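A single protein chain has been omitted from the complex, and every remaining protein chain is retained in its original position.
For reference, chains read A, B and C in written order, and residue numbers begin at 1 within each chain.
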Amino acid sequence: MNLSLLILLPLVTAVVILFCKGLKQVRSVALAGSVIQLLASCFLLVAYWKEKNAGNHSPMLFESDNVWFTALNIHYHIGVDGISIAMILLTASVVVAGILVSWTMEKLSKEFFFLLVLLSMGAYGFFISLDLFTLFFFLEIAVIPKFLLIGIWGSGKKEYSAMKLALMLMAGSALVFVGLMGIYYQTHSYDIMQISQMHIPLEVQKFFFPFAFVGFGIFAALFPFHTWVPDGHASAPTAASMFLAGISMKLGGYGCLRVATFLMPEAAHAYSWIIILLATIAIIYGAFATMMQTDLKYINAYSSVSHCGFVILGIGMLTQTSINGAVLQMVSHGLMTALFFAAIGMIYSRTHTRMVAQLGGLLKVMPFISTIFVIAGLCSLGLPGFSGFVAEMTVFMGSWQNPDGWYRLATILACASIVVTAVYILRAAGKTVMGPISNEYAVLTDATWNEKLAAAILVIGIVLIGVAPFLINQLIAPGTENIMQQVGKLITQK
Amino acid sequence: MSNYSYIVWIPLLPLAIFLVLGIFGKKYFKNTSGIIGTLALLASTVISFIAAHQYFFVDGKVNGVYQKIIAFKYTWLAFSPNVSIDMGIIIDPISIMMLVVVTFVSLMVHVFSLGYMKGEVRFATYYAFLSLFTFSMLGLVLSSNLFQVYMFWELVGVSSFLLIGYYFDKPSAVAASKKAFIVTRFADLGFLIGILILAFYSGTLDINTLIERLTAVQSTHFTSIATAGFLGVSMLTWGLTLIFIGGAGKSAMFPLHIWLPDAMEGPTPVSALIHAATMVVAGVYLVARLFPVFSMDASVLTIVTYVGAFSALLAAVIACTQTDIKRVLAYSTMSQIGYMMFALGVSKQVGENGLGFMASMFHLFTHAFFKSLLFLGAGAVIHFVHSNEMKDMGGLRKLMPITHIAFLIACLAIAGIPPFAGFFSKEEILMAAFHSNKIIYGVALFTAALTAFYMFRLYFSIFWSKESHHHNSHGEGTVSMKLPLIILACCAVGVGFIPFSHFVTADGSALETHTDMLFSIAPVTLTILAILLAAAMYKNENDKPAKAAAAFGALYKAASRKFYMDELYLFITKKIIFPLIGRPVAWVDKNIVDGLMNLLATITAKMSVLIKGLQSGKVQSYALYFFGGIAALAVLFIYLWK
Amino acid sequence: MNGIPLTHIIFLSTALFFIGMYGLFTRRNMITMLMAIELMLNSVNINFVAFNKYLYPDKLDGIFFTLFIITIAAAEAAVAIAIIINLYRSHRSIDVEDATEMKF
Partner (left out) sequence: MLTDFFILLKQELVITVIIFLLLFIKLGKDRSNETILNWINLFLFINLVAGFFGSQEGILFSEMFHTNKLVVLEKNILNLAMLLISMQSYSWLKMHKHVIEFYLLLLSTLLGMFFMISSGNLLMFYLGLELSTIPLAAAANFDLDKRRSSEAAMKMIISSAFSSALLLFGISIVYGVSGTLVFSELSLHLVADPLHLFAFILLISGFAFKISAVPFHLWTADVYEGAPVAVTSYLSVVSKAAVLFVFVSVLYTVFKPLATVWYNILFVLSLATIIIGNLFALRQNNFKRFLAFSSIAQVGFILIGISGSSQAGMASVIYFILIYVFSNLAAFGVVSLVSAITGKENIDDYKAFYSTNPLLSWILTIALFSLAGVPPTAGFFGKFFLLMAGAAKGNYWLIGIAALNMVVSFYYYLRVVKAMFMDSNEEPISKLSIPILPKLALYICVIGIIVTGLLSWVYDHIFSLSSGI
C-alpha cells in the first residue's frame, strides 16, 4: 500500500476541519478522519503480514523513494518495518481516543482539533520517514502544536509549561540537527538505509552520537532533561497530555533507536554505560519523585519519566531482547499512559480537582472511570495480563542477558522500581477511587459513551498485548534483528 | 501417556466466569451471579477430581514412580531462542493435589458466600473476583514455567488485593489491601531477581529442564552457577534464597508476615479461601515445586527451616494474646505454614529422607480443610453476632449447634488430636523434625502445645464462657452456609486416613510411613494438657486470663502488640523512605534539575539586560562602536590571526 | 616634477581622515558633525588623486572617483541638512545629545 496515505489522510482531515462550522461538524470530521486512519493502519498491518508470509525479507516494506531537493540529495523516502508499524498503530489508536475524550471541547473547537490532527500528522510522518531530513521535518512539525494546545487550552501555569516544553524540545531538535549534519557530511546522504550500509569512523560517531542521542533523548524524557515532562503534562488539556505521553515521547525513543543507535552503533556501544546510568537514575529517581506527588497528573507524568527510563535502558543494553523490550515498552507505555490521562481527565472534568487528597471513593459514583483508572494503574505497575508486564519483563530479561556485572546491578535496581511503582500507584488508586466518598462528589455521573469508547480502545490494546504478546513480538522482532545486525556487525569488526 | 489436555478447562472456566460477571454482572446477573459462579466452579471441581483419579489410580504411575507430565504447552513470549515464557500445564502429584484442594475449598467458599454475602450491592463483583482468584491460583499450581508461576503469582496477589479491599469504602480495608499488595510485591522482587539468576545460569525458564540442568552436579550449568559467586556466596544460594524470599512473602513468613493479620479486613469467606487454604501456601508450593534444586543447597534449606520454625513459634505466641477471632486464626495459619516450611527444610530429595517433603504436603492438604472450616465457622459466628471481638461472644453453642460442632472438630484437628486429620500430618512433620534436628523438634512440640491452647481459648470464649445475651434473631444462617461447614467437618475428620505418602512424595515413588504410638505420646499428651489449661482458663468467665496476662507482663504486652513489627515497618516507611529518599528526590527535581533549566533562562535574560547599554541611543557612540569594530577586526586579523 | 613624496600626502590624508573622525565623535552640533564627515570624504579624495597621480598616472580612475565623491557628498549634505532642519523643528535644537529618545 502507499504509505503517503498515512500523511495525506490527516492533512486532508485538517484542511476539511478548517472549513467546518461549529463543534459538531468539526469533531465528527476529526473523528471520521482519525478512524479512517486507524483502519488504514490496521490495513497496513495486514498488508505487512501478507508481505512477510509471502517471504519478503527486505528490512523495509512499502518503500517509495522520490527525490525532493535534488541539489542537496534530499529524498522523500518512506517505508516501514515492524517497529514503525507498531508505533503507527499506537499513534492511530491514541489519536482516536484523544479525539473522543475531547468530544465536548467548546472553546475554539476548530483550532483545537486542527492542531490535534496536525500533531498526529507529524507523528505519522516521523514514523514512516527513512530520510533524515523528512524525519527531522516531521519531528519539528509535531512540536509547535503542543505549544499552542497547552498554552491555549491548558490549565494551571500553562504559559510557563508550554514555553518550557517548546523550548526544551526545540533544544532537543537543535542537538539532533547537529547530529544530522555530522552524519550527512560524513556520508553525503540523508538516506537511513544507505547510511546504514556505509561505515562511519568511530571518532566521528563518538563525536556526533551524543548530539543525536541526547537530542532525541530530551523528547523521551532522558534524565536530566525530563523536566518539561511534569509541567507539560500537568498543564496540558486531556487530549494533549495523551498525545504528549502517548505519541510524542515515543518520537524520542524511536529516534534514539532508529537514528542514533542504528546509524552509529559503535558509539552506542562505547557510550552504553552512560546511557544505562542515566536510564537507571531516571527509573529509580522518577519512581521516588512520583511517590511524593499529590497531583494525579504529576503522578502520571513522573511515572512516565520512570517508565520511559525503561525504554532508554533497553536501548542502552544493546541486546536484541532488551531492544525488543524497549519497543514493547514504548507501545505499552503509550497506550497505558494515554489511558491514565484519559481517566484523570474524566475525573477532573467532573470533580474539578486533581489533588489526590481531595478525592476519594469515586468507585461508588463512577465505577467505569474508576475501573479504567485502576486498570491503567495496574498496567503501569506491571500486572500480568496487561502490556506493562510484558514490556518490563522483556526489558529486564534482555538487560540481564548483557553479561557485564555493573549492567546486571543496573538491571536489579531497575527491577526494584516495580515496588516503588506499586507503592505510588496503590496510594493514588487507594485514595482516589477507594475509601469513603465526600458528599459533594456523591452526585457525579459516570462516563459518557464517547469516553467509554475511548477507554475501550486503549484497554483493548493494553490487554491484547498483555495476553498475546507473541503477536506484537513477531511484529517487531524483524526490525530489532535488523538493528542488532548493525550493532553486532560493527562490534564484531573491532 | 494419556491425554490430560482437558485439564485446561479447570482454570479456564473460572476465567470465563470472571469475564462474564466482571463485564456484564452488574447489569444482567445481579442476583444469579452467585449461582453461576458456583456451578461453573462445581464443574471444574468435578473435572479436577476426574483428573486426580486418572492420574493417581489409572495411568500416572510408570513402574512405581509418578511421572511429571506436561499436559499442554505453547510459547507465549519468546525472549530469545532458548529462553521463553511458555504457557504450560505440568501434572505431577503435588500439582494434582493442589488442584483438588483449591477447587474443592473454593467451591465450599462459593457455596458459603451464597448465604454470607447475600444482599451485598456488589454481589456480582464479589463472585467475579472470587473466580479471578480461583483462576489465578489454579494457573499457579499448574504452571510448568518459572515465569508463568511468577505471572500467576502476581495475579493471585492482585486478586487478593481486590478481595481484601472489597469493602472499599472502609479505610482500614483499603489500607490492609494496600499493605498486603505492597509487602508481597516487595517479596516478589526477590522472586523476580531469583528467576533472572536461575534462568540465566540454567539457560531456560522451563521448570523441568531447569531442574534437570541444575541438579546434574557435573553439568556445565550447575558448575557455573555453583562456582559463580557474589559477596562470597554462590549464585545458586543467591537465586534460591531470593526465590524463597518471594515464597516467604506470599506465605507470610517472618519478617514478611505483617500483611496477613490485616488482610482479615476482607470478607470472611475470602479469608477462608485465600488467607487460610490456598494462596498463603503458595510459598510452600513454590519451594516444593523447586525442591530438587533447593535440596542441592543445604544452606538455603537451613534458612528455610529456621525461618519456618521461628515463624511457627512467633505466630503461636502472638495468637495466644489476640482478641479478634479472625486475627487469632490468621496467626494460627501463619504458624501452621511455618510447620510446612520447616518440614520442607528438614527434608531431603530421595527415599526415606523425603519424609519431610511428604509431611509438609500432607499438612498443607489437611490444613486446607480444617483451617477453611475454622474460618467459615468464624464467618458464621461473625455473621451471627456482627462482631469480630471475643468479648462480644460467648455461650453460642446452644444458639448455633452445627457451627459449634464443626468448629470443635476443626479445633481438635488443628490441635492434632487423633484421629482427626491434623494429627496424622503433624505427626509426620514432628517425626521428620525429630530425625533431622532436635532443636526444631523441640520448637515444633512447644508450638503444637501452644496451638492447642490458643485454639481452645478461642473455642471456649466463643461457645462457652459467659452466657449469651444474643436473643436468637435470625437463626444460624442459611443452608448454603451450613452445608459447607458440615462437608468440611467430615473432611477434617476423614482426610487424615488417606495414605498420602503413597501418592505425594519428593521423588514420586511411594513412601511407607508407620505411625508409632510411642512417638505420638509426647505431642498428644502435651496437646491435651494445653487443652485442659485452656478449658480451665476460659470455659467459664473468670479472672484467670487477666492474672496470666499480668504474670507474663512484658511478654504478654509485646505479644499482644505483635512484637511491634507493624510499628517497625511504619517507622521504616514513614520515617526513613519518605522523608529521607522520596522528599529529597522530589526536592532535587524541583529545585536542582529543573532549577538548572530555569537558571539557563534567567542567565540569558540577565545577559540581555546587562548589555543593553550598548544601544545607548547616541549616534556618536554608535559611530564609535562602529570604528571599534573595525579596529578589533583589524587587530584580530592583521596581527593576531596568522 | 615634484619633490613631495607620496608618503607625505598619504600622511596628510590619513591625518585628515582621523581628525574628521575625531570631530564626528566629539562634536555635539550636528552641522559640525556633518562638516567632520565632509573632512573625512575629502581625505579620501586626496587619497584618490594622489594615488592616481603618483602610481597610475596613465589612467584617470582616481580622478573620476573623486568627482563622483564630491557630487555625492553634496547630495548627502543636502539631504542631511534638510533632515537636521526638520529635526530642529520638532526638537528645537540641533544638539545630537537631545535626539536620543530611542534607545536600549
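The rule is short, and it goes like this: contacts are C-beta pairs under 8 Å (C-beta built on N, C-alpha and C of every residue); 3 or more make two chains touch, one makes a residue touch a chain.
Quick caveat: nothing in here was measured; it's all calculated off a predicted structure.
Put simply, the hidden chain is in touch with A, B, C once you look at the whole complex. Check A:Leu130, A:Leu175 or A:Ile344 against the missing chain and you find that the one touching it is A:Leu175. Contacts to the hidden chain, counted on chain C, fall at residues 17, 20, 24, 30, 33-34, 37, 40-41, 43-44, 47-48, 51-52, 55-56, 59, 61-62, 64-65, 68-69, 72, 75-76, 79-80, 82-84, 86-87, 89-91, 96, 99-104.
Contacts to the hidden chain, counted on chain A, fall at residues 68-72, 74, 133, 136-138, 140-141, 143-144, 147-148, 151-152, 158-159, 162-163, 166-167, 170-171, 174-175, 177-178, 181-182, 184-185, 207, 211.
If you put the missing chain back, the residues of chain B touching it would be 601, 604-605, 607-609, 611-612, 614-615, 617, 619, 621-623, 625-630, 632-634, 636-638, 641.
By our rule, only the chains that are shown with their structure count from here on.
Chain contacts here run in a simple line, from one end chain through to the other with no loop closing. A summary of chain positions shows that the Cα centroid lying nearest the centre of all protein Cα atoms is that of chain A.
Among the inter-chain contacts, the highest number of C-beta pairs connects A-B.
If you average the Cα atoms of chain B and of chain C, the two centres end up 98 Å apart. Averaging C-alpha coordinates per chain places the centre of chain A 66 Å away from that of chain C.
If you average the CA atoms of chain A and of chain B, the two centres end up 36 Å from each other. Residue positions of chain B with contacts to 2 or more other chains are absent.
On the side of chain A, the complex with chain B involves touching residues 164, 167-168, 223-224, 226-227, 285, 288-289, 291-293, 320-321, 324, 361, 363-364, 367, 378, 381-385, 389-390, 393-394, 396-398, 400-401, 411-412, 415-416, 418-419, 422-423, 426-427, 430, 433-437, 469-470, 473. Chain B contributes residues 612, 615-620, 623-624, 627 to its touches with chain C in the complex. Chain B makes touch with chain A in their complex at residues 26, 75-80, 83, 85, 147, 150-152, 154-155, 158, 161, 165, 168-169, 171, 174-175, 177-178, 181-182, 185-186, 188-189, 192-193, 196, 199-200, 578, 581-583, 585-586, 589, 593-594, 596-597, 601.
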